[in-house]
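Working notes for the structure below.
For this depiction, one protein chain was excluded, whereas all remaining protein chains were kept in their positions.
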Amino acid sequence: MTPSPGRPTEAMPQFEMHATGVEGATEGTERMEVSMGPHHPSTHGVFRMDVELEGETITKLKPVFGYLHRNHEKIAESTSYLGSMPYTDRLDYFNSMTNNWAYALSVEKLAGIEVPERAEYIRVITAELTRLQNHVSLIGFLVQDMGALGTPLMYAFRERERILDLFESLSGARMMCNYMRFGGCRCDVSADWIKQAQSVVEAFPQFLDEFEALISENEVLMARSQHVGILKPELAIDAGVAGPVLRATGVNYDLRKVDGYGIYDRFQFRVPLGDHGDVYDRYMIRVLEMRESVKILQQALAEIPNGDYVNPKAKLRGFRPPPGEAYGRIEAPKGELGFYLISDGSPKPYRYRVRPPSLINLTILEDMCLGQTIADAVIILGSIDIVLGEVDR
Amino acid sequence: MSLFFIITALITMASAIAAMTLRNLVHCVLCLTVTFAGIALVFLQLGAEFIGFSQILVYIGAVSILMLFALLMTRGGTELTLKRWDPVHWITGTLIGIAGFGVMSFAIFNSSLRQSKIPEAKADSLHALGNSLLSQYVLPLEVMALLLTVALIGAALIALPEKNVFRKNASFSKNQESGNK
Amino acid sequence: MWFEELLIAIKHYLVLQMPGSLQPVGSAFLSCLPIMTSFGGLFALATLLERKMLGRIQNRYGPNRVGPGGLLQPVADGIKMLTKEDIVPKNADHLIHFLAPLGLLVSAMLGLSVIPFGHRLIALDIETGILFFFAVGAASELAIFMAGWGSRNKYALLGALRAIAQMISYEIPLILSALSVLMVVGSLSLSDVVQAQSGGIHTWHIFTPWGFLGCILFLISTLAEINRSPFDIPEAESELIAGHMTEYSGFKYALFFMAEGVAMFAMCALTATLFLGGYHAPFPILSFIPGPVWLFGKLTSLVLLFIWIRGTMPRLRADQLMEFAWKFMLPMSVVNLIAAGIWVALDGGVAAWISSGLLNFVAYFGWSRILSQASRFSPRTYRYAEEAGVSE
Partner (left out) sequence: MIGKGILKGMVETARNLTGSFHDPDRLTTVEYPEQKIPAKENARNFPFLIYDGDDWETGLRCVSCQICEKECPPQCIYIEKDKEKKPDFLGKMQMQPKIFDIDVSVCMGCQICVEVCPFESIRMDNDFEYAGSDRFKSLLLTKDQLAKSNKYYHSIHPTEAQETDEIRVQKREDHLAKEKAKAEKLAKAKKEAASKAALSKAETAKEE
């Protein structure tokens, strides 16, 4: 009367095989194709995975995207340099501040604009706050994908809300901040705002402790995520993966240290590294990165100097960089975000190209998913941390 | 012969016939389940609570599910492809049925059960059942238990996950190799 | 006692008013009616309670728009479900698709009939009560299969087969851990089980070594049996949309939920009966409060525990779930059965306490250590990059 242990569900799908056309049988068992998405509840937006299954094991996975393609790069080539700034908000709509920064950085490189010190501090503060809110919502979503009925996600969103409130009182918008300008920022931060930010940052480690007590040592989470979706460091480097996904494989590569762009060389922080490159490592690396971000924020908020918030020489209207090309990159929360610009001296970029971390981290999805079950594919996708606005552009 | 028994018997027989004649195998199994339930009801009417509920637990809860699983794993639950009126099948089936029925009725008519009146269920029948199972019939019980354990271990062995062979097909690594060539 | 006697007197009076030939049917009807109505109402309240409590766990208010404090939310949900279009897929097997929710609800409701709600307050007092309970529970697997297969939907079928595999696997530890109680009590009748725990809180089975582990195992198996988090894999929305309920809408969908809710109550009531003293008060001094109140109190606290667990836990993967059932639950329930056997053999003295407690304790810690080493998961520590060794 007892079914065999292990995976009794192995052979289930074969029933449907006759009803739906399925590719030819191999080695005696037939395979089933399942199309997960574009409106599947856990594909994080309009993303589709064409999965070929043997039992519940994935034998082939084809990511299909482009449902959200909006011609971002071409639009940017037909609008002014300033006009693309609000569009960069919509690339990775979780992290508009870092998107702004990366774009502003490349335009500044292109036109040789100096950035005042205060503006650099403001940029570091907003970028690290962005990293906090991105990572916190990501781990919330990841645990939600594992089936934790919203509780960790709600806690994560409660904290994210505090940071979004800061963004709103600074830039006017919660997510589409459009805050950076070439040579600085759009408006100044007030002493009051810095105080608010300090209180949010002070309270954040306590929240992280709570969150970790809630879920980090949960046996179910560990069983679900450890040794699942392993990414080898060699493959990660070959595929150009960057950000926490790369660091979870143990590769020490953080642009804040490597490039030292902005004023990151002034702050004391460490780069956490994983040893296994599995889902749990990617989760924990993000938690640890948040703790480091809190350290950076504490230093930056304490040390912020007075001065201009934007280079007074930078022109808002009629901005024409000299002919040339530039590539500016930063360590966005999701990985290396770069903008490559070619100017022909006109008010519009001749070529505008985004290096989206989400898309490039997504290329290794199949390599991580093969041989795992379909339930793992969901959390592996969740652990890569993609935003379809950036993947499709 | 109460009205209730007649209804039960009719349902049991009707579903048994349906289980034989329906073309969709899953429907057949579901009808068979109704037959099992009917038999359990007959047991209950005879006052054999333990056997009746065991019948439900084992046959409806497990055996029919086992059949359904087996069905889905092998045939895919689609319609039977047999010709409906294959005379050879029907004649052999009828002969086997008649033979089985004859043997059964011969056994029943010659058994001692028919002579004696059916005893009323005792209040401590359950205790008696348990005692006899663990004293008089302990050896058959142990043998059955051993057999089932062996079957369980065998099933577990068959179901052991095989080594993963899919990983080497990973698209990125493959593309990269072909790109390098 | 007075409350139970009052109810029974009312029922007898009502039965006597009926014509003689109708009396057996009428008596059965009058036994069923309170169970069906009270658990139907309780289900409605439990949905509200669940949403409210989950909301509070997640720092939200929960439903509070309909009626005072959201009290009428179940009514609104019910109306919504009733007025929704009942969609049956074109290719579905209509009869089976229709019968599945009914079968599930009936099997869940039947289980309640052998639960003693108070002294002599039991709809069906049979010698093999617990066997009846598990037997009708087993029928729900068939109903779930019917739902999954009848819908002609990949997700529904996958969900149904997962559910069945899971339910059959967890039925074994469920029955084995219940068996420890039956061994000690020496009867399959639930009224005998309750009667054995009538002496106050110290006689409850949960406060014995075998009863404690048995209760935990029973509760975990219960969670799996009724497909609740963290074992809600059959309806894991991140993988399988809604499992076997994918193709159901409107009132049939509501029936599924109702069946799940009633099954949860039935299981909780059984847990309370087997391990928590059933309808008995914890202290004899409090026995002036009617038995049903105690039982419902215990049942509600178990339901709250389930909601609490649901608010905390992620969900296991299907194969890990099976591994857990066969590698942890089954050995532990067998060990617990042995512990109960020791208890019976030593007749429940101090020696029995120590020996069966030690057995369970050693088995639990030893086995969980071995298992967690074998399954390779553990909390990790992380290293940080050296400042100098930045690699490009």
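Note that the chains take the letters A, B and C in the order they are written out, and that residue 1 is the start of every chain.
Note that a contact is a pair of C-beta atoms (placed from the backbone, for glycine too) under 8 Å apart; a residue touches a chain by one contact, two chains touch by 3 or more.
No experiment lies behind these values; they were computed from the predicted model shown.
Enquirer: Would you mind listing the shown chains in contact with the chain that isn't displayed?
Expert: Result: the unshown chain touches A, C.
Enquirer: From the listed residues A:E168, A:E202 or A:E234, report the one that touches the chain absent from this view.
Expert: Answer from the full complex: A:E168 touches the omitted chain.
Enquirer: Determine which one of C:P173, C:G277 or C:G311 touches the chain that has been left out.
Expert: Going through C:P173, C:G277 or C:G311 one by one, C:G311 is the residue touching the chain not shown.
Enquirer: Touching the hidden chain in the complete assembly: which of C:W294, C:F328 or C:W343 does that?
Expert: Residue touching the absent chain, from the options given: C:F328.
Enquirer: Among A:L68, A:L214, A:I237 or A:I263, exactly one should touch the missing chain; which is it?
Expert: A:L214
Enquirer: Which chain A residues touch the hidden chain?
Expert: These residues touch the chain not displayed: 79-80, 82-87, 89-90, 151, 155, 158, 161, 165, 168-173, 176, 178, 186-187, 210, 213-222, 316-317.
Enquirer: Please output the residues of chain C touching the missing chain, sorted low to high.
Expert: Residue positions of chain C that touch the missing chain: 53, 56-61, 64, 308-309, 311-313, 328, 365, 368-369, 371-372, 379.
Here is the rule we use: only the chains that are shown with their structure count from here on.
Enquirer: Just the number, please: Cα centre separation of chain A and chain B in whole Å.
Expert: Chain centres of chain A and chain B, defined by C-alpha means, are spaced 54 Å apart.
Enquirer: So the centre of each chain is just the mean of its C-alpha atoms; given that, what is the distance between chain B and chain C in Å?
Expert: Chain centres of chain B and chain C, defined by C-alpha means, are spaced 27 Å apart.
Enquirer: Among the residues of chain B, which ones contact at least 2 other chains?
Expert: Residues 61-62, 69, 72, 77, 161.
Enquirer: At which residue positions does chain C touch at least two other chains?
Expert: 161, 168, 319 - these are the residues of chain C that touch more than one other chain.
Enquirer: Within their complex, state which residues of chain B touch chain C.
Expert: 26-27, 30, 33, 49-50, 53-54, 56-57, 60-62, 64-65, 68-69, 72, 77, 123, 126, 161
Enquirer: Please give the residue numbers of chain C that touch chain B in the complex, ascending.
Expert: 96, 126-128, 131-132, 134-139, 141-142, 145-146, 149, 161, 164, 168, 171, 188, 319
Enquirer: What does chain C use to touch chain A in their complex?
Expert: Touch residues, chain C against chain A: 54, 57-60, 152, 154, 157-158, 161-162, 165, 168-169, 172, 229-230, 232, 236-239, 241, 310-320, 322-323, 325-327, 372, 375-380, 382-386, 389-392.
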